[in-house]
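Shown here: the complex without one of its protein chains, the others still in place.
Letters are used for the chains, namely A and B, taken in the order the chains are written, and counting of residues starts over at 1 for each.
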Amino acid sequence: MSRHPRSRSMGWPRRIAHVALILLALVFLVAFLLLPLATVFVEAFRQGVAPYLQAIWQPEARSAIRLTLLVAAIAVPLNVVFGVAAAWAMTRFEFRGKTLLGAFIDLPFSVSPVISGLVYVLLFGAQGWFGPWMEGHGLKVIYAVPGLVLVTVFITLPFVARELIPLMQSQGSEEEEAARVLGASGWQLFFRVTMPNIRWALLYGVLLCNARAMGEFGAVSVVSGHIRGLTTTMPLEVEMRYNEYDYVGAFAVASLLALLALLTLAVKTLLEWRYGDEIAAHAPGGH
Amino acid sequence: MRRQVLPGFGLSFGYALTYLGLIVLLPLAALAWKATGIGFHGLIQLLSGPRTLAALRLSLFGALLAASINAVVGLLIGWVLVRYRFPGRRLFDALVDLPFALPTAVAGIALTTLYAPNGWLGRWLEPLGIKVAYTPIGVLVAMVFVGFPFVVRTLQPVLASLERDVEEAAESLGARRHQTFFRVILPMLAPTLLTGFALALARAVGEYGSVIFIAGNIPMHSEIAPLLIVQKLEQFDTAGAAALGVALLLLSFLLLVVIALLQRWSNRWAERAA
Partner (left out) sequence: MTLELSHLNRRFAEYQALDDVSLEIAPGEFLALLGPSGSGKTTLLRILAGLDYPDTGSVLKDGKDFLATTARERNIGMVFQHYALFRHLTVLENIAFGLRVRPWRKRPSRAVIRERVERLLKRVQLDGLGRRYPSQLSGGQRQRVALARALAVEPDILLLDEPFGALDAQVRVALRRWLRELHEELQLTTVFVTHDQEEALELADRVAVMNNGRVEQVGSPEMIYQQPATPFVCEFIGKVNRFTVRRNGAGLAAGGWKPEDDPWQGRHTEAVAYVRPEQLRLAVPASQPAWEARLRHIYLAGSVAHLELQVESLEQPLEADIASEDLSRLGLQAGMELRVAPRGAVLFPRDGQGATINHERWIWHARSPVPA
């Protein structure tokens, strides 16, 4: 039961205590994590397969899926480029204010999603800094797709950078220096030396970033305006259906998001098993 | 500045800073600007309504309680996952991250259905007189759910690297199992436990998606502060929303500062204990 060799000879009271602790932990994990997950699928299929398929094939659902993919397809690459640039600057050079820059990168993690939405409303809303000017030029951010993209970028900004910085710090710059002495240009050393060394950590970061980008609710809820078929992402579609008492519809869309979560967990676990040392020690998932 | 050996400092630093400035700092500056526009007295006035105070109280104390529960449960589960071998351990270990991966809205409706009076868990709790859905307890359940992985994940590496010899030394000195735990292991874990607690807390204070479904959002009873911000925005009360946003932000930063100080103190404590 325990990997400790001495445990073979351990007494009954302690063995019972071990089993009790394990059971207690499992009860909690099942009740608290597994049951909600099971609920999603059970509720989605409560009336059978046909209503389920119908629910996810409705035009609103399809446009929500398209919008979710679009938002993630813009936000994730932007944050990948940012994450790589920030990690390069933070780990390959010494400069004043480095700690502050690191704190700024982490900032979105400690801001409530609702506040992330709020600050963009204050910037681009009707009464915001740029709102009136943009309205005059026919540009719409709040209650439109650009707003959804912007808040998603904000919310998911730290993920890639946070994965890369500790890894690149621990790897050091000796290999890049060697490439430099051997005559490699900046881009050559980046693509031929740095990238291969960080690829799994980068993929890991992209995975987490993407999961959050597709699943974000609070922040997009604030800037979306809930216009069916236009500004509702999948999580928002779930909310709207739920509030309209369309439980099968809500859970059907939710089941797709739950599948995404399971896929993310599976790939993430696989990456950790296979490439643990190339991803570096860290607290996985969030911060 | 001296000549750089590796290329790309200007490009990477410049890009990162500009991007951060535009995406993070400028919008947050807008919030700060709005708050100064309201002024300190205006801020107090906007926040002093009983409904606002009740919501802030629920967000704060709910989050503190949820983070405390997570500290205890997270310690148990982290311990079991690191120390014991049992069938399905790796699966459960992977499952711990579910609250990170599952979109909050999905978690919200699932928890609500589960704890509703006719739900799988709710129907067992109802006869005992425990109502979870649409009460502050529901808020707590959702907050525990979203904060759950933080404590486990911060503790795991530390638990794994904890020297067995220290425990064995304690036991060889005649310490009982519970004495070893409370006098040797817990002090060594305290700083990490606090980190996990802080992360769970920060997440729970601002949590929105998973809470609003199960909370029922009854004013003065089960309404959280982030929801009030959303409502004020829907009523085009930008000033009120900004005031509440600033209050919530300051609150969570204050909590984090307090925890950082606690951590420094407990670090010294842990060093002395080790």
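Keep this in mind: a contact is a pair of C-beta atoms (placed from the backbone, for glycine too) under 8 Å apart; a residue touches a chain by one contact, two chains touch by 3 or more.
Because the structure is a prediction, the values reported are computed rather than measured.
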Selected residue (touches chain absent from view) among A:Ala184, A:Leu203 or A:Leu262: A:Ala184
Residue of A:Leu29, A:Ile105 or A:Val193 touching the missing chain in the full complex: A:Val193
Missing-chain contacts mapped onto chain A: 174-175, 177-185, 188, 192-193, 196-197
Positions on chain B where the hidden chain makes contact: 2-3, 5
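Keep in mind that, in the parts below, only the chains that are shown with their structure count from here on.
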Chain centre separation in whole Å, for chain B relative to chain A (CA means): 16
Residues of chain A defined as touching chain B within the complex: 1-4, 14, 17-18, 21-22, 24-26, 28-29, 31-37, 39-40, 43, 81-82, 84-86, 88-89, 92-93, 95, 101, 104-105, 107-116, 118-123, 125-129, 150, 153-154, 157, 173, 176-177, 180, 185-186, 189-190, 208, 211, 214-218, 221-222, 234-236, 238-239, 242, 247, 250-251, 254, 257-258, 260-262, 264-266, 268-269, 281, 283-287
In the complex, chain B residues that touch chain A: 1, 4-9, 11-13, 15-17, 19-20, 23-28, 30-31, 33-34, 73, 76-77, 79-81, 83-86, 90, 92, 94-111, 113-114, 119-121, 144-145, 148-150, 153-154, 157, 164, 177, 199, 202-203, 205-209, 213, 226-227, 229-230, 233, 236, 238, 241-242, 245, 248-249, 252-253, 256
